[in-house]
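Here the complex is missing one protein chain, while the rest keep their positions.
This part shows chain A:
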Amino acid sequence: MLLGRRLLSRRHRLAHCLAQCRSLETERTAGSAVPDGVLSAFRSVCGDDGVSVGEAVREQHGKDESVHRCCPPDVVLFPRCVEEVSALAKICSRHRLPIIPFGTGTGLEGGVSAVQGGVCFSLRNMDLVLDLHQEDFDVTVEPGVTRKALNASLRDTGLWFPVDPGADASLCGMAATSASGTNAVRYGTMRENVVNLEVVLADGSVLHTAGRGRRPRKTAAGYNLTNLFVGSEGTLGVITKATLRLHGVPEAAVSAVCSFPSVQAAFLDDVMMDACNRFSSLSYAVRPSLFLEFHGSEHGLEEQVHAAEEISQGNGGAGFQWAKDAETRERLWRARHDAWYASLALRPGCKAYSTDVCVPLSRLPQILVETKEDLVANGLTGPIVGHVGDGNFHCLMVVDPGDPEEMHRVHLFVERLARDGFGEQGPISTQQPGPGGLGGRGGFFTVVVVVVAGVVEAAGALQSSTLQLPQPGRLSHHAQAMAQYKPGTAIGSTGGRG
């Protein structure tokens, strides 16, 4: 995916999204939008146990871990295999019902909110690890397999899947959202690590993006359909299998923490460190800090750690602590991985809203300093955490959803942040979570990022010609926003928990 300029859409559209979601919620009652005939058609495909209109089940499938309001679907289905997914999709297509795929519900952008109601496909029963090829370093998984479950099943093989977005997310969900995370600097994001996908399109047809059963390490042949679907966030189809590239477990790993006198000098800011200390019962210096992890051979590591220590000290870093054994390393990193929950714990009862800005590395210190100043000046709680290696940082805005004045201040702050991120020259992407990437779903922002206008049109064509929009409303919002802006900007969005 090209990094291009991303643009904010107008506020009135945002307000419209928000209003739309709220009014839909009050109007819709249990399963009212789905005729009984359709429900029995669903039941004939996946059994009585596989169809639920229960309120609690629908609510559980209408929200994720973000601050966004729950928008429950009209019915939740639990297919057990790709044939069932295909048959169910055909039924939805015939009756023009929106489809919302659901993996683990650990996203941060309201990606599973059923803004216009519809049918949720909960894929948790498809949880097999298939086709492990140890010598070729690849494995195929179904959507119910989470990243920790995969690594646990691989523990005897010397291989692992290193993309770690923080949560124990569904791997197919991670493919759909193009997840990144703390290991991206060394191992890449989902884009670099998904080799093939099996996707059920809205009309029920089953597509293998790199060919059925194929798992080439590289290919120079034709369209890269796999990477069209990676990051498509459920708008182009339901992912039912992902073939992933595995890596060797590093021979040795060393983690280090170093604190710095200022945010500019370091990375996890002091508010975040304080939150982490309190949450995880740790006692790091409450100062902006950098967490580092080195993977490699024993000798290679010594050199790396030594070099890193010198550089940190040269830049005012102090208290360089490092750990070699698994338990201490895990404790060191737990502070960082639990950043989301630690932030929430700062103000119990509040929700957290993650901003996600990515700038060229050289611009990072400047924008961090300005962000910090803005937060303090406006009395906002926003611990900062991120993956420096990518020039990517998150402000975890902890906000009381019942306080409209505070929500408004956060809203303005985030707009300014997006504009500042955008204001930097060169390829930048400001990814504000919100109604999830492509268009509005009833949240704070419609992040519109347009890359090469042609791609949007192609995606739109794919949707309307093949069939039914599985997620109506998203792409069209997008197209509208596009009309306003110059071509040459980029689309998509991902929120981040850090």
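Everything below uses one rule, namely that a contact is a pair of C-beta atoms (placed from the backbone, for glycine too) under 8 Å apart; a residue touches a chain by one contact, two chains touch by 3 or more; residues count from 1.
Following the convention adopted for this analysis, contacts and distances are computed from a predicted model.
**Student:** Which of the following is the UniProt-recorded protein name of the chain this complex doesn't show: "Electron transfer flavoprotein subunit beta", "Large ribosomal subunit protein uL11m", "Cytoplasmic tRNA 2-thiolation protein 2" or "Ubiquitin-like-conjugating enzyme ATG10"?
**Tutor:** Hidden chain, UniProt protein name: "Electron transfer flavoprotein subunit beta".
**Student:** Please pick, from A:35, A:158, A:261 or A:402, the residue that touches the omitted chain in the full complex.
**Tutor:** A:158
**Student:** So which of A:213, A:248 or A:319 would be touching the chain we can't see?
**Tutor:** If we include the chain that is not displayed, A:248 is the one touching it.
**Student:** Quickly run down the residues of chain A that touch the omitted chain.
**Tutor:** Touch set of chain A with respect to the missing chain: 149, 152-153, 155-160, 248-251, 326-327, 330.
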